[in-house]
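Every protein chain except one is present and positioned as in the full complex.
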Amino acid sequence: MNTLQVKKKLQEFFLEDIGEGDLTSSTLFSENDWAEGRLIAKQKGVFCGVDVLGEGYRLLDDRFEITPFIKDGDPIEEGQLLALVKGPVQALLTGERVILNLIQRMSGVATLTKIAVDTVNSEHTRICDTRKTTPGLRMFEKYAVTCGGGFNHRLGLYDGVMIKDNHIAHTGSITNAVCQVKEKLGHMVKILVETEKREQVEEAVQAGADVIMFDNRSPEEIKEFIKLVPESIMTEASGGITLSNLAEYGKTGVDYISLGMLTHSAVSLDISLNISGGMKDERIGSFST
Amino acid sequence: MNTLQVKKKLQEFFLEDIGEGDLTSSTLFSENDWAEGRLIAKQKGVFCGVDVLGEGYRLLDDRFEITPFIKDGDPIEEGQLLALVKGPVQALLTGERVILNLIQRMSGVATLTKIAVDTVNSEHTRICDTRKTTPGLRMFEKYAVTCGGGFNHRLGLYDGVMIKDNHIAHTGSITNAVCQVKEKLGHMVKILVETEKREQVEEAVQAGADVIMFDNRSPEEIKEFIKLVPESIMTEASGGITLSNLAEYGKTGVDYISLGMLTHSAVSLDISLNISGGMKDERIGSFST
Amino acid sequence: MNTLQVKKKLQEFFLEDIGEGDLTSSTLFSENDWAEGRLIAKQKGVFCGVDVLGEGYRLLDDRFEITPFIKDGDPIEEGQLLALVKGPVQALLTGERVILNLIQRMSGVATLTKIAVDTVNSEHTRICDTRKTTPGLRMFEKYAVTCGGGFNHRLGLYDGVMIKDNHIAHTGSITNAVCQVKEKLGHMVKILVETEKREQVEEAVQAGADVIMFDNRSPEEIKEFIKLVPESIMTEASGGITLSNLAEYGKTGVDYISLGMLTHSAVSLDISLNISGGMKDERIGSFST
Amino acid sequence: MNTLQVKKKLQEFFLEDIGEGDLTSSTLFSENDWAEGRLIAKQKGVFCGVDVLGEGYRLLDDRFEITPFIKDGDPIEEGQLLALVKGPVQALLTGERVILNLIQRMSGVATLTKIAVDTVNSEHTRICDTRKTTPGLRMFEKYAVTCGGGFNHRLGLYDGVMIKDNHIAHTGSITNAVCQVKEKLGHMVKILVETEKREQVEEAVQAGADVIMFDNRSPEEIKEFIKLVPESIMTEASGGITLSNLAEYGKTGVDYISLGMLTHSAVSLDISLNISGGMKDERIGSFST
Amino acid sequence: MNTLQVKKKLQEFFLEDIGEGDLTSSTLFSENDWAEGRLIAKQKGVFCGVDVLGEGYRLLDDRFEITPFIKDGDPIEEGQLLALVKGPVQALLTGERVILNLIQRMSGVATLTKIAVDTVNSEHTRICDTRKTTPGLRMFEKYAVTCGGGFNHRLGLYDGVMIKDNHIAHTGSITNAVCQVKEKLGHMVKILVETEKREQVEEAVQAGADVIMFDNRSPEEIKEFIKLVPESIMTEASGGITLSNLAEYGKTGVDYISLGMLTHSAVSLDISLNISGGMKDERIGSFST
Partner (left out) sequence: MNTLQVKKKLQEFFLEDIGEGDLTSSTLFSENDWAEGRLIAKQKGVFCGVDVLGEGYRLLDDRFEITPFIKDGDPIEEGQLLALVKGPVQALLTGERVILNLIQRMSGVATLTKIAVDTVNSEHTRICDTRKTTPGLRMFEKYAVTCGGGFNHRLGLYDGVMIKDNHIAHTGSITNAVCQVKEKLGHMVKILVETEKREQVEEAVQAGADVIMFDNRSPEEIKEFIKLVPESIMTEASGGITLSNLAEYGKTGVDYISLGMLTHSAVSLDISLNISGGMKDERIGSFST
């Protein structure tokens, strides 16, 4: 992740939640009350978001000390202590929800990706994401997919070509579409062609696609189609693939399986921040210098 | 929703996906190729996001004509035609994914809320959300909750007081905490107190809380606790409530049940945009005037 | 105040004044000339803006040392030394005007609020602000009101309901309006109803308003109206109240008196920054290490 | 004013007030209820802000029709109808406060400026503003000063040089300071020198200042000092000038009198928006087409 | 180009030049004086920037009528009329410089690219750009390169992998570096390897690079190196290539020649806007209705 982007986004997210101020904490705590938060897994899964914890709290107050015990991509167990956060209790509580919301979502995506990777259980076939991400969170979610053992498809409309049915219909044929793209775009852009039929696969191979996607095809069809594709061209299965049929697709030998659900159907992983202290006396005991 | 905010967010989301440009569509279509998109439900649920469709496409090109056949909060069936979108095929494809990602998420939240409302099935007890929303999407998700028949809890840290265990521990007692808040904050702010024990409920009533939340209590406990609360004070159940025990909680007579899952565990509702046309001849036939 | 918001606003305000650069100071001073500024009250009043001084100068140069001798809300006397600021003279002069403009305005609001609070001179009746704040400065001005001993009304259109004459006219009655609001909005939102007549007050009480405002009523009318309102409902007087009749209103027993003038008619409190040093030799004497 | 800047600022101001949405109006009105607002002067003064009214409402909804009956700088009387605004009642109420807050402040500045201009009552001597403006509103307030018959001093630190006591002390003399500036800055920058003594005035004339300011001098001193200044150099009186001694300063023959109070001590001019209609039936009568 | 991005950038550029307002035009023209501007080429070259002209002026005032007589990429001659712009003279003059600055720079890049393309004069070898673009203008300059007949290299650090000497040194070998990239990144990312020696070329081929760049090699070396590269792998020459030796490089049979100079050494093409009218009477004659 681009750290400048991470900070910019966190600032935006804090402004959304805090607005003109945290009515409760700013009323009940003084600026110098300190406390300690323990980040605890409430559920088994894959963790993602160490930088969100660190950059997030330091954005609110540069006196925070963050001590992580895990790193992104690590498997975590229910009850596991993930990190310690020491700092002003007011900022600790003010920042808690935004930071947890983001870490929980990222860990949810990483966990679902890990499940998919384990389900496909293949040395060869890789799991990848799509552009079906939460608006505004693409960088975070794409990163989480890699932490769960998955791979990133193109990031957006700007970094790769995908020729779909509408494009093919409009230009007249896969050949025409690929040609037009090759005439206009340079050598650093990959070209993926969506196919549904044997003839389309053959045409895409001839046209010089870099990646051939089999769209909404059964595992059987894919096994057949792959035979038409030389090894130098990547293959991808997409559409209608769920955790229940994923293993079947993994056996087809396809190079990549793209799953929109990694991001559009991930739910948050339960992680909480237990805050102790926040008592002036305790603080004097443990944080005074 | 604040329309100025909707437009500002949509612009940000489009910039995330489009970046320096849509390599595929800008290469294969000319600016004057037109097409028609049919927004179709692929799943049963509750729709949410008419304005996202309209404002979104008009932001990309002010020549779009959008004809919605449903309104926010309407139940939709698999296969139902939800709206027609006519306009330049290039922008139609460029904007498709961002608009669908947002509408699908909003509809997912609305649908899950509707399920919760139907499950609690009560004239009296209302379902409400929490601050466990996706960072950056709070306005959209809170709105979606209302479209599903739910209600909004406070929007952020700035528009309501919630006195939780850390606040109570730090100030010494619920009474102290409520008093301090009342001494410092004005008459337009509601004060909610989290309680776990009978004595805390009694103390919160005495202290003059506006809302008393029963945190992680069983339906039985809640039934007992409610008896301690006069009708003029609102009650809320929160924590550990799922679709399977929700009906039980509904029978306690509590005023509100807050559910983090409405937003942190909603998955996207499947909705797609089927684009036909995109051929110059067709367009002349159907869109010329 | 939300510190992230304070910093963001200060950056915006500095860019407004400095633009492409401070022609005078950047031409006449070198980056390493140091000086000391003494923040001095030129007028009696209430101070507000310690964070603006600190965050403001540190935004320009992180080498500044700021030593405040007062805190927000403190009464100050003409000639009083309020704070010392040591740092590079170039940034000291470049930032001076923006920081003073903001502190002077905040202190002006705090001072006027204090005068109002002293004028009403009541154990019971509180002074509060309105939304008649300077565009872009709401957070600063609302905070200044609290520093002067006043209270905040709702922050904006998003955190409280105010049912005014147009709303009542449109929905047909106070009862209808309050009902519609209660049907659609959750339990964390306070509902205020504006009333002008005895029947409206009675209707608002019946409808279950949280706050009843007496709009443009005389102290005598308010005394009568208050009798109709149970203690659990807050009362507010608003409209046509000035420093000359404020004491009269205070005697009515109303809970809150809202005064637009706290913000729309406050003038800046005179505070200046006296800068000594700025001579290279002096600096070597006092700041070298 | 720069229209792009006006729109950008208005958007920012609306977001401040509306936040996630206008709870009251969006709950009680439908999007198609229309009404008419009459902008009425509640106080005698000088009007300023026609563009704020127009651009502001059109930003919220492009269906608004605005009919102004005055233009910026016009004198207005109590009770005078200033403009008509027809449009959706929801947006009419949502935007009312921000637009009025800004117009009232601008008109307040214009009115105070007009009073100063009338007080100095001179064919020769002009009234001008300073940089003591409200942070974030400089463009609006500087424009309002011109609408009241005043003139603008430099806009910020970037568009003119002012050599003050600290600059003189640091560079050793007025001559040195002016020389350094002339050596480094080009021919489009005016140089103003602050003076307090006869010798300084003489030195500033010799050094080639474009403008000589008499800082905190009595009218008598200024009359003497002016004799030392050739006609080609502009003179300015500044500091300690109020409405009560302004006429005296006007008689000195000085070219400009700068008054911080035009902006730091202006209060809002009372202007209100009376909204009628808002009833569906009425609308059908008056707005249907 | 992404139109939303174009508009956002143009707004930023206008704010930079106009600031608080155009002192000259806003003082001398009224808002309703109209005029006509004729965009004229003062130099032979390739035009680029039709959208900048249209979107730019419409951003300032939506009443502008723009009639272009050329399209992006067209060759233009000295003295040629490129477009007509009719609209308010105030906005016409206010926007002139920013719009010309951008169009002139884009046309300068397009023209230099065309010269490079004509110089290499090859059916096979393509000219492409680099990341040596003007900060903030990458989208505009990359687009201009395509208008001059060139191709785009990767857009930024996010949409393609380039393994350079530092990466190779750090990972130990080209093979290691390519392997690590392939292990971590997905199938939509192209991998380019910089090579300087025969052994590196061979290693890069073995490792499975998508593109092999010959860095600072002579035409003779490149001819030799190309023989080592199978046709399915693209080749690129880079470094030390100028207009004088470009033809030599073109004869090597390399697929792409990347030239930093297309953007870092392009100068503006001379284009001007001749404004006639600006007289009220004339306007009535030609623009009324």
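For this structure, a couple of remarks:
Note that the chains are named A, B, C, D and E in the order they appear, and that numbering of residues resets to 1 at the start of each chain.
Everything below uses one rule, namely that contacts are C-beta pairs under 8 Å (C-beta built on N, C-alpha and C of every residue); 3 or more make two chains touch, one makes a residue touch a chain.
Just so you know, these numbers come straight off a predicted model, no measurement behind them.
For the chain left out of this panel, the touching residue among E:48, E:85, E:98 or E:233 is E:98.
Checked against the full complex, the one of C:6, C:46 or C:59 touching the unshown chain is C:59.
The chain that is not drawn here is touched, among residues A:97, A:114, A:142 or A:187, by A:142.
Seen from chain E, the chain kept out of the figure touches residues 9, 12-13, 16-25, 27-29, 33, 35, 89, 93-94, 97-98, 101-102, 104-105, 131-138, 155-164, 166-167, 169-171, 177, 180-181, 184-185, 189, 261, 264-268, 275, 278-279. Residues touching the missing chain, restricted to chain C, are 11, 14-15, 18-22, 59-61 (touch as defined at the top).
The missing chain lies against chain A, touching residues 1-5, 8, 138-139, 142-143, 155.
Operating definition for what follows: only the chains that are shown with their structure count from here on.
Centre-to-centre separation of chain B and chain C, using mean CA positions: 33 Å.
Rounded to whole angstrom, the centroid-to-centroid distance between chain A and chain B, based on C-alpha atoms, equals 22 Å.
In terms of their C-alpha centroids, the spacing between chain D and chain E amounts to 43 Å.
Residue positions of chain B with contacts to 2 or more other chains are 2, 18-22, 138, 155, 158-160, 184-185, 189.
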